[in-house]
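The other protein chains are all here in position, but one chain of the complex has been omitted.
Chains here go by letter, A and B, matching the order in which they are written, and residues are numbered from 1 within each.
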Amino acid sequence: MAIRNEVVEGVKRICDQYANEPSPLMMILSAVQKEYGYIPLEVQKIISEKTGIPVAEIYGVVTFYSFFSLNPKGKYVLGICLGTACYVKNSQQVIDKFSQMLGIGPGETTEDGLFTIEAVRCIGACALAPAMSINGKVLPKVTPDQVGKIIDEYRAKEAQ
Amino acid sequence: MENQEMININIEGRTYSVPKDMTILEAARKVGYNIPTLCYWNKGHNSLASCRVCLVEVELNGRGRLVASCVYPVADCPAEKGFVIRVSSPAAVAARRASVELLLSNHSKDCQSCVKNGKCELLHVANITGARDNRFEGEKTPTTLDECAPGIVRDTSKCILCGRCIEKCKEAQGIGILGFEKRGFNTIVAPAQNKSFANVPCLQCGQCIEVCPTGALSEHREIDKIDAAMAAGKKVVVQTAPAVRAAIAEEFGHRIGEQNGTGRMVAALHRLGFFRVFDTNFGADLTIMEEAQELINRITNKGVLPQITSCSPGWINYMEFFYPDLIPNVSTCKSPHEMEGAILKSYFAKAHDLKPEDVYVVSVMPCTAKKYEAKRPQNAAVNGLPDVDAVITTRELADMIKRAGILWDELPEEEFDQDLLGQYSGAGAIFGVTGGVMEAALRTAYHTLTGKEYGPIEFHEVRGFKDIREAEIDIEGTKVKVAVTSGMKNGKILLDQIRAGKADYAFIEIMCCPGGCINGGGQPFVKPNLLPQEGADILDTYRQKRADILYGIDEKMTLRQSHNNPDIIKLYDEYLGKPCGHLSEELLHTSYVDDRPCYDD
Partner (left out) sequence: MERIQSATQLESIIAEKSKVFSDKIQGVGGKRAVVVCGGTGCLANDSLAIEEELIKAIKEAGLQDKISVNHVGCFGFCSQGPFVKIFPEDTLYRAVTLKDIKQIVEDDLIGGKICENLLYVDPVTHEKVARQDDINFYKKQVRIALHGCSLINPEDIEEALGYDGFKALKKVLTTMTPQQVIDEVLASGLRGCGGGGFPTGRKWQFAANVKADQKYIVCNGDEGDPGAFMDRSILEGNPFEVIEGMMIAGYAFGASEGYFYVRAEYPVAVHRLQLAIQAMEQVGLLGDNILGTDFSFRAHLRLGAGAFVCGEETALLNSIEGKRGMPRPRPPFPAIRGLWGKPTCVNNVETLSQVPFILREGAAKFASYGTEGSKGTKVFALGGKINNVGLVEVPMGTTLRTLIYEIGGGIPNNKKFKAIQTGGPSGGCLTEKDLDTPIDYDTLVARGSMMGSGGAIVMDEDNCAVDVAHFYMEFICDESCGKCTPCRIGTKRLFEMLTQVTEGRGTLDTLAQMKELATVIKSGALCALGQTAANPILSTMNNFPEEYEAHVVDKKCPAHVCKKLMSYKIQPDRCVGCTLCARNCPVSCIHMTQIPAKPMVPGKVIPGKFAHEIDQSKCIKCGSCMSGCRFGAIIKE
């Protein structure tokens, strides 16, 4: 995956910004995570070149801390519950419907960066099964029919 | 070591005087206790204190606590203050055993199929600590088996996260290909993003294999390929690198440096059914002819200097990944076994009226990067056939010998086959140790430039294991400044000088593995835990011991310069013409690429 030139420049700028700090890696990674939302290997390579720290070591740090992410997440994280109660109420179909309509699988993000689909563990809303959460807000009793409406609603919100 | 400050410690009720700067582990070993270890490697080169199999109990006033003896300083538990070290307290014994049992519970225990069977430190430690039952069972960490790289196989199902390989890669090559990844139970040791060794700038040097306590890292084995070639009726010719003979006897129980294995190794190869058994030293002599000529050409034609040797494929990998701008400095000579392979498939095949494709060349090398080198498309001189068909390590050869039931110690000493490529010089032999190529090249270059032999023969300035060694050779008024280094961490220093235009050397020898090929990634393991007959300092001395064997061979030879090797002279007279001539260029020289990606996606 090639990264855009301005991102390359941006990451280099962040590295330069902390160049005078002793052991700046954590600060660089935090800043990159904050600025771009994730730290893929390509970006780690740039940081490696700028700091002289081996890529494997940077990758080790990125994967150690839960705040750092290797993959971009969408603006809206669609967490579809795959807990037992939701599963038996066909939440798999809900996931499939989202996948089909957005053209991405679970764990992936749409190209416009708007949506990420996540299959999540029980969110404790068994009585509302099948349930899902959008950025933490719980939506009860989601049927595959509603999926289109949900996507439209959030797209409309963006269009405003 | 004199005037060392001493301290008294109490182990199991007896008081001993030990150097104050020691750890409990070192002190205990000195006074006769062997505490098991796994993550510990050579006096703190690696000691994360993470495996917890070296736990001992440190007691004060009857209250004990467990400490990792590999890092705990004796200065912190002096006998005077009432500290007592218990190696065998019930808590210490139980904890050591539990640590091993826990490691085993997350380990693929297919020991009989494991390449490290018999050389596994985990199994050794399990035996010592009494971890015999599978007391703990459960889910295992998701595993990766990487067999994509030509040199090294990585199987995380056997990794115990000791971190020795991570440190070794950094310490020897300064690149840090490996690192810890993820966290907790999911932690693995891997190249970035758990990529294959084939898709990262790994040199394939195999230094990591040398320190791996288990079967997590091993060489990509090629014995099956040889079996298949023999079964197919090919003329399977084998050649052995100089460093192999310096160490192969270790595989059969001999102490390091004890036995020059040349004669028995040749005898064994004969018994294994090879069509011809040759010495890569012949190829080394050939390399010297070409490389010395190339150097002279560069000097006289004001070409790019310094010229850098090209025998070490690990170094070539390093150069292509990180210093492709220095390609003009690197000698275009193929490495000795590749040259020898090309000659076998041309000159030798023609002489024996064999089709090149029926000659199957096997190289026995101390090296895992040679496995990669043999697959380079640039190393296929005759009809597009690879110059070398299979590369096996010293360890693999030992396994073949054992498999065939051949008893090493009862073998006679036999000579290499005298058939066109039979003769070799002492100069070729010392290729196996850092500085050897330089010394051999200087002997011949001196002769080429002056028409005389260099009087003392030996160039002692370039010997030894110092990180970077420099020398200035006076060739009848022409001063030639040279440098020798090994291990890419050291190599980088010279390369940066060249890049900055600050290196006034004419010739530089770079070997990828620290100490040269005698310490290659395909050599027998030097694991103090498994070598009770060796001294505690073996990790500091083994390289010198192996080097001494090669220098001993050179010393005993009457033929000590490559250009005096009669078979070499004959080869040039009858076939190649002159060094760096047209046919030489075609068969014996190679090329490099400047666009090798460091991380393939």
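We take it that a contact is a pair of C-beta atoms (placed from the backbone, for glycine too) under 8 Å apart; a residue touches a chain by one contact, two chains touch by 3 or more.
Since we're looking at a predicted model, the values are computed, not measured.
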Visible contact partners (per top-of-document touch definition) of the missing chain: A, B
Hidden partner chain, touching residue among B:Gly13, B:Gly184 or B:Gly384: B:Gly184
Residue in contact with the excluded chain [from B:Tyr16, B:Tyr72 or B:Tyr318]: B:Tyr72
Sole contact to the chain not displayed, among A:Cys15, A:Val55 or A:Ala129: A:Ala129
Contact set of chain A toward the excluded chain (per top definition): 22-27, 29-30, 53, 57, 60-61, 64-68, 84-86, 88-89, 126-127, 129
Touch list for chain B against the chain that is not drawn: 48-53, 55, 65-66, 68, 71-73, 76, 91, 94-95, 98-99, 102-103, 105-106, 135-136, 138-139, 160-161, 180, 182-187
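To be clear about the criterion, only the chains that are shown with their structure count from here on.
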Length of the line joining the C-alpha centres of chain A and chain B, rounded to whole Å: 44
Touching residues on chain B, where the partner in the complex is chain A: 166, 170, 175-183, 190-193, 200, 598-599, 601
Of all residues in chain A, those that touch chain B in their complex: 1, 41, 44-45, 54-60, 63-64, 70
